[in-house]
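One protein chain is absent from this view; the other protein chains keep their places.
All chains are identified by letter, namely A and B, in their written order; residue positions are counted from 1 within each chain.
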Amino acid sequence: MIRIAGLSVSYGAVQALRDVTFDAPSGTVTAVIGANGAGKTTLLRSISGTVRPVAGEIDLDGTRLIGKRPENIARLGVGHVPEGRGVIEEFTVEENLRLGALHGKQKLQAGLDDQFDLFPVLGERRRQAAGTLSGGERQMLAMARALIAKPSVLLLDEPSLGLAPIVTADLMRTIKELCEDRKLTVILVEQDAMSALRVSERAVVLHVGRVAADDRSEVVAADENLKHYYLGMTQ
Amino acid sequence: MSTFFFAVSDLRRAHPVLTRATLTVLFTSIALVITYFLDSVTNFNLATGAAYAVVILGLSFLTGASGQVSLGNGAFMGIGAYAVAIWSVHHATTPIVATLALATAVGAGVGLLIGLPATRLRGPYLAGMTIAFALAFEPLVSVFGTWTNGDAPIQTPLLSPPGWLASLVGQPTSSLTTTNMWLADISIVVTGIAFFFMANLFRSRTGRAMRLVRENEVAAELAGVSLPRARVVAFMVSAAYAGLGGGLFTLVQGSAQSSTFNLALSITLLSLLVIGGIGTLSGALIGGLVIAYSQNWINWLEAQTGVSSTSGLGGNLKGIIFGLALILVMLLAPLGIAGTIRFVILQQFKKHPISRPSQTADPQ
Partner (left out) sequence: MDAFLTSRPIGDLLSGIVGGTVIGLVALSLVLIWRATHILNFAQGAMAMFATYIGMTRLQHRLTVNVIGIHFTVHFNYWWCVAISILAGLAIGGITERVLVRPLYGKPEINPIVVMVGYLALLEALAGAIWGTIPITIQTPFSFIDWQLGGKTVLLSPNDVYRVVATLVVAIVIALLFRFTNLGLQLRASAVAPEVSRLLGVRVGRMLTIGWILASGVGAVAAVILTSSSFQQPLQPPVMEAPFAIAFIAAAIGGLESPTGALVAGIAFGVMEQFVTDYLNSNYVLLIALGALILVLMIRPQGLFSKRVVRRV
């Protein structure tokens, strides 16, 4: 599991996160929701080491992550699927997956078979350049590329961005199943709060860099004030 | 002292061009008077240094204002040098002003031709292209062998100093003392004029537009600056200055030879720019003096260390020093001499703001 305590991040004079504290247990999906600019992406980037926090601790099953380089954090089993997916368009589907498997914990062939079972469409397009894939297929590729390393933590940044609702629903179901089957720690950052709350057990609401609420997802979903003030949702 | 400083800076704000003109005339006159007291060798070095300073001024504009790097300005210098050499062999009586104007124009013309792709090229591509141009200069001179004498030098007719200068010095017109003082004086005046124009250009609308290009291309484009035109103009101006400096160089040296204007010269010019300080005009003058005296210093260094100038090390000392200087200055003090001095002064002002004597007096 991931424990975050007193995390603060600044970009120059702008403070993106202030004293953020919460736990993300394994085997559960923890949703991080909030308006644009609430600091959701910064939070994920701090965990994967691409942003240097000014204060606070991040701990993965007893290992301190603060101060480690992103490549070393990735090798500890943290899979980060960045916003906009980050598939390498010049590479084929298979090359993207090979790259993901390189520093992972299982053999390439077994990993490829796994991923093609999970996402059959990727198997059909394995020799195709990733740049030719559709938005949903790219999201699957990005997820598969993170999963092929057998991570213990999966950080998902806006996976539903630009996807049709039906594709999003599918994706969310897959995330939920993966999380339960493999005892993954999933931190799901979503703009689309409702679908994130539906798939997650726990939810952290961020508001201008601070934790505004940290509770079970049903509780957050039922709290009209929270939804109104921090998530911009009205009935 | 601070009163004088503020008086000048107030005047600058009110009448910028007039102030610059006055200061230029003032400093040029002082320099001219000084040449009277200098010995012949120093005057010759000063003249050479002034020619280099003009070239570096142009390079400073290109790099400082538009953020481009040229390694072809040694070759543009050569273009100006050959223009003057070829012209003065056939028309020895042409006034110096006209000869130098010709060098400037030819430099600008070739600069335009080579600079046209600069409308499309970004930094490293342009720099690479100018390296190719620097290497192509010697073959180019050979191709036009019927005019240029191939790779053999062209001797230009000697300049004859005016009689009044000779009587002032108290030596015959043809004496080395008179000639070198005359060369130094010409070079100082030309440098003064070149400096004046450059200072105005730097602060003009065009100059400001170009600095915007350097800071942020996209912002410049949004502000309505035509990027391609800004780049070509900057390139042309720097080539014109290189042509002028090269022409002056030929007058001072009394000959032109293609092997002078090789890639090493272009690299030296760039290192002088960097050592003096990118984007500063005073840096160009410092750079010019550094090169003019570098041979003396290297001779001194060789004498001190006992390294023979014909040995492998001695013959390459200049390359080692300038190469190292380029690397170290860029890595450790990218502002250069003039830039660092300016930075230190600014820091001092921040720490101890000097109160303005007149304006900040008690309001009652």
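Just so it is clear, a residue touches a chain if its C-beta (ideal position, glycine included) is under 8 Å from a C-beta of that chain, and two chains touch if they have at least 3 such contacts.
Here the structure is a predicted model, which means the values were calculated and not measured.
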- Write down which of B:270, B:291 or B:337 is the residue touching the left-out chain. B:270
- Which listed residue (A:40, A:80, A:138 or A:227) would be found touching the missing chain in the intact complex? A:80
- Residue touching the undisplayed chain, where the options are A:5, A:66 or A:88: A:88
- Only one of A:99, A:129 or A:167 touches the unshown chain, namely A:99
- Query: What chain B residues would touch the chain not displayed?
  - Reply: 63, 67-69, 71, 114, 116-117, 120-125, 127-129, 131-133, 135-136, 139-140, 142-143, 218, 263-264, 267, 270-271, 274, 278, 312-313, 315-320, 322-327, 330-331, 334
- Message: Just checking the interface: what residues of chain A touch the absent partner chain?
- Response: 48, 50, 69-72, 74-75, 80, 82, 86, 88, 90-91, 95, 98-100, 102-104, 145-146, 149
